[in-house]
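Missing here is one protein chain; the remaining ones are kept as they sit in the complex.
Coming up: subunit A.
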Amino acid sequence: MENSPSNTNAPYTLLPEDPFPARPLASFRRPLKVFGATVASVVFLMSLVGLIINQSPVPPAKNDHHGSDPLTSKATSFSEDAERLPTGVSEGVSAKSYPSVRDRLSYNWTNAMFSWQRTAYHFQPEKNWMNDPDGPLYYMGWYHLFYQYNPDSAVWGNITWGHAVSKDLIHWLYLPLAMVPDRWFDIGGVWTGSATLLPDGRIVMLYTGDMANSVQVQNLAYPANLSDPLLLDWVKYPDNPVIVPPAGIEYDEFRDPTTAWIGPNGTWRLLIGTKVNSTGMALIYETTNFTTYEAAPGVLHAVNGTGMWECVDFYPVSTNSSEGLETSVVGPGVKHVLKASLDDLKMDYYAIGTYDPVSDTWTPDDPEADVGIGLLVDYGRYYASKTFFDQNTGRRILWGWINETDTDYDDLAKGWASVQTIPRVVTFDNKTGSNILEWPVEEVESLRLDSTEFDDILVEAGSVVALNISSATQLDISVEFEIEGSDALEALEVPEAIIECATTQNRSTLGPFGLLVLADESLSELTPIYFHIAKSTNGSLTTLFCADETRSSKASEIFKKVYGGPVPVLNDEKFTMRLLVDHSIIESFAQGGRTVITSRVYPTEAIYGAAKLFLFNNATGVNVTASLEIWQMNSAFIHPFPLEELGGGRFSQK
């Protein structure tokens, strides 16, 4: 896809003047030129007409549930792309990419720009499409990650389970595909699922199978060989499916089984998300053997108006310690988090509440901030998150899928799409009592190389300060901001509350201020990550934490918006941020992980050595001081597992 600029730098030597100009030849050439120009214009006009006709979208056939045939879909020409529905919609799952009628106006990306976008230490397959993380678990010394994967293309389709292992959640090794859609009960795709580790050491994997007629069923799979620490081979239970859509539930709105937990009577329970009209809900299924199930009479919880609940997750958190809890734990000092990925909004919502194991119901602590109407797991480009209990270190760990915000066309051109976040530890925030905290696993710190410290840098109102560091595309940044004269803030004339994050050009007395990430020297491209403080209607100060992607790239086809949400800042707390910058992904954590924003950016100039880091303060009424520690981050060198070492010829490509 190289688009080399026309070479205007070659030295041009004038030919010596021809003392005998060949006039007869010139006079012959002129009619030929005119003729050639006419033909060329006609051809051009005809092709333009042809192109215009081709561009009008063709509506998909009503009974065509498959869209493009997954087994043969390859990188398509871009006129086909302009006609295609967002991938996934025709198959009955949420659209995986933002539709763009401006696909054809793709930026002239160079190979250098595209390869810069690959992350250095985030998990992503070597190529092609990935979406939801599946069945994460720890077993016999290895962390396992499975993921929705299309082995054939950089857009969604032909979904299999990719597989990778790691000893430390950071250095991953690719393994062969764990499951492919090769049975009648998952021929349309091996969709999302979760693992349950049984007390006797067995592993049970439940996943959604998409059938040929688009019916969504739940299937059971388990490792072929529990003494294989890599869990390479998986067996699908021969009598699948084990759960089919019940009466009253739409056949294509019934998916993503959760990890199971044990109830008081010794039976296991798990949840499957669905919706009835526009009420999103979590259905409960009970089992003793994981092969036969009974639908519970009630639902765990439902919220009107939230639409389909995908990737439901349900887990306990300790309110009085930072220890993670195994999924079946209940009792005093325990609250339960219920989370759903809302299909209609493509956002992950959660709420904290109380689970009653006897009635199998869950009640939110704050009904005004119920699932789907309150807090987001991550305020950025983030979806389909899933937690697991890491019994090795006693942590509750959260995975999240980060889609691209460029176009399908760009993804096909560069050959890949999507990354996973760095796994995050989830704990209950017992200072606020009303939210969870998410923080990158400390193993990510093993990637830290050298660091640069900056103490008490003054950033005056309306100014930008450059930070002199060696390189700015792979960073772990911790920064603390203090507002000068912060004891007098209450007395300041602050305009009415800003309810939502807006672009950084919206200046007010107390903000925005923060960092400019992946910015070039001239600030022609920049991604501000910042705080913006306003006075709320009752006179107290509220803080927003935001990421403004609107000027992150000159490429026009990219979906660029301002992301973010409120973050609680308690008395005597400074404003703190931690950022993990890794090429085209930025994960930003405010106040120790109370509010998190994941961003995808695709600069065209602020790349490689041209990317810089700045502090900025667009507030009109205050100066801020900032102290930072900035670590250069190493690559995680994610690569295939050296399987040839394992011999036996078992690893022919599926």
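Keep in mind that, in the parts below, a residue touches a chain if its C-beta (ideal position, glycine included) is under 8 Å from a C-beta of that chain, and two chains touch if they have at least 3 such contacts; residues count from 1.
Following the convention adopted for this analysis, contacts and distances are computed from a predicted model.
Its UniProt record calls the unshown chain "Pectinesterase inhibitor domain-containing protein", which is the correct pick from "Cytochrome c oxidase subunit 4", "Pectinesterase inhibitor domain-containing protein", "GPI-anchor transamidase" or "Outer dynein arm docking complex subunit 2". Checked against the hidden chain, the listed residues A:M140, A:L458 or A:I499 yield one contact partner: A:M140.
Summary of contacts with the chain left out: across A:T393, A:S434 or A:T550, the touching residue is A:T393.
Residue A:S446 is the one among A:N304, A:S446 or A:S470 that touches the chain not shown.
Contact residues of subunit A toward the unshown chain are 140-142, 167, 173, 229, 392-393, 446, 642, 644-647.
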